[in-house]
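Got a structure here, written out as structure tokens. Questions coming.
A protein chain is absent from this complex, but the other protein chains hold their places.
Right after this comes chain A.
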Amino acid sequence: MDVAFRKIDIDAFDDEVLREPDLYEEDPRGPAQALDEAKQKQVAVRSALARNDIVDALSIVLDNPPYGPNVEEAKNVSLQILLTILNTTKSTEISTVIKSLSMDARDILMKYLYKGMGKPGWGDISGSVLLGWHEKLTEIAGTGCIVRTMTDRRTV
């Protein structure tokens, strides 16, 4: 039986089809600007980490992160910075750090945790570190935080 018809992209014939950009507002920054900002954050985070100020370092990287398509490079830089912070935090401090984060920052942190868990072996991702943070973050921010990560189309 001829099944080639199953591969026809029928959405291409529908003018009113719902496309990804219809579901969220695009990142107003272009790829170059987003990358630039991510690199500036990297410097700021390093100095915060040198002062051993984890909350400040996390707040910097979680504030207005690059999202959506076309900013892959900036996203990778941001994820790398975040992993550095997560990996250097002592497990006993995690709860205190999360409690001092804003609600927005918690939601975005959850997005990065899931992104990290979806890329095993990338950079210096450690599954046990991510799961440790995930457990503490869920305790404090609740399942609502996970629901928002799954719902939000502004992927980091």
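Simple rule for what comes next: a residue touches a chain if its C-beta (ideal position, glycine included) is under 8 Å from a C-beta of that chain, and two chains touch if they have at least 3 such contacts; residues count from 1.
Assume contacts and distances are computed from a predicted model.
The listed choices are "Intraflagellar transport protein 80", "Nucleolar protein 6", "Actin-related protein 2/3 complex subunit" or "Ubiquitin-conjugating enzyme E2 2"; the UniProt protein name belonging to the chain that is not shown reads "Actin-related protein 2/3 complex subunit".
Contact with the chain not shown here comes from a single listed residue; of A:43, A:103 or A:131, that residue is A:103. The set of chain A residues touching the chain not shown comprises 16, 18, 22-24, 99, 103, 107, 138-145, 147-148, 151-154.
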